[in-house]
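One chain of protein is taken out of this complex; the other chains stay put.
The block that comes next holds chain A.
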Amino acid sequence: MIEIENVRKSFGQLEVLKGINLTVEKGEVLTIIGGSGSGKSTLLTCINGLETIDSGRIVVDGTDVHAKGTDLNKLRRKLGIVFQQFNAFPHLTVLENVMLAPVKVLGQSKAEAEAMAVKQLTHVGLGDKLKVYPSRMSGGQQQRMAIARALAMSPAYMLFDEVTSALDPQLVGEVLDTLRMLASEGMTMICVTHEMKFAREVSDRVAFFHKGVMAEIAPPEALFGAPKDADLKTFLAATH
């Protein structure tokens, strides 16, 4: 369970998170929508401790992420994150990209890690690209590799930060299909996304962020069907 309690965060003068309260249960798929600068991506990077917070608490399975003495490297093993940029390690093959962290961080044997990597890469449809270098693949393939790389750590939660935003339109589908598959398998996911149709299909709940505030959170039928917040109505009218 991820518990977010009254989290505030500023970059200089700009307050990007103005007291966020949110709980994500195991097995839940939560999507976060909202305009750029609404703080949704910042929240994700605060959850795995890549960003600090100014006040409030984020607790993951009982561990206070930003408490002094929290072993972030250990915590991050259970929080997979995939970013907008694909962030492939360009000097490693696809297989090596996925195997690196399980071997170095989890201390798995090469054989163990390779078996896991092959399984995850096959799962995201890259079973035939094992020996290829990332530069030889399309953006969609690189992004699916990044997903497999995060999954190889057997995380309990997956965070997706606008993973389709940097993709050519024709490549968005293959990545969303991968996310749909994960959701249907019961993975706990928080997805920051601009894909409204996707959010409507896969989410248990959808949260709308506006100017650092979570303006509305509801199951997709309610949020898209009968939005209450005025900013959300404007946002949805603009995106349709």
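Keep in mind that, in the parts below, a residue touches a chain if its C-beta (ideal position, glycine included) is under 8 Å from a C-beta of that chain, and two chains touch if they have at least 3 such contacts; residues count from 1.
We take it that contacts and distances are computed from a predicted model.
Undergrad: Consult the UniProt record of the chain that does not appear here and report its protein name from "Formate dehydrogenase, beta subunit", "Uroporphyrinogen decarboxylase", "Amino acid ABC transporter membrane protein 2 (PAAT family)" or "L-serine dehydratase".
TA: "Amino acid ABC transporter membrane protein 2 (PAAT family)"
Undergrad: For the chain not shown, which residue from A:Ser10, A:Thr63 or A:Gln85 touches it across the whole complex?
TA: A:Gln85
Undergrad: From the list A:Lys26, A:Lys74 or A:Lys197, which touches the chain that is not on show?
TA: Spelled out, the listed residue whose C-beta touches the missing chain is A:Lys74.
Undergrad: Where the complex has a chain not shown, which of A:Ile2, A:Cys46, A:Leu121 or A:Ala150 is the residue touching it?
TA: Answering carefully, the residue with contact to the hidden chain is A:Ala150.
Undergrad: Over the whole complex, note the residues of chain A touching the chain we left out.
TA: Counting over the whole complex, chain A touches the hidden chain at residues 48, 50, 73-74, 76-77, 79-81, 83, 85, 87, 89-91, 100-101, 104-106, 133, 135-136, 146, 149-150, 153.
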